[in-house]
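There's a structure below that I have some questions on.
A single protein chain has been removed from this complex, and every other one stays in its place.
This part shows subunit A:
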Amino acid sequence: MAKKVKSRTVVVRLISMAMTGYFKSLVRPRTHKPLSMIKYDPVVKRRVLFLEQKRGRNR
């Protein structure tokens, strides 16, 4: 049986560094560096830093 081909892109979760549990799901190329950006967090009503969650078995 042929080996399962991995998709070119991955869905990643960017979580708010305000520790509110708010997150954004984005799609990026698998080989790209991890995403991070400043975005609005509606829980604290501020623009805060969002960092990509580490991917792995138990995330």
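Keep in mind that, in the parts below, a contact is a pair of C-beta atoms (placed from the backbone, for glycine too) under 8 Å apart; a residue touches a chain by one contact, two chains touch by 3 or more; residues count from 1.
In this text, contacts and distances are computed from a predicted model.
**Student:** The chain dropped from view, which UniProt name applies: "Replication factor C subunit 1", "Trafficking protein particle complex subunit", "Proteasome subunit beta" or "Large ribosomal subunit protein mL59 domain-containing protein"?
**Tutor:** Protein name of the absent chain (UniProt record): "Large ribosomal subunit protein mL59 domain-containing protein".
**Student:** Mind pulling the subunit A residues that touch the left-out chain?
**Tutor:** Residues touching the hidden chain, for subunit A, are 15, 17-20, 33-38, 43-44, 46, 48-49, 51-54, 59.
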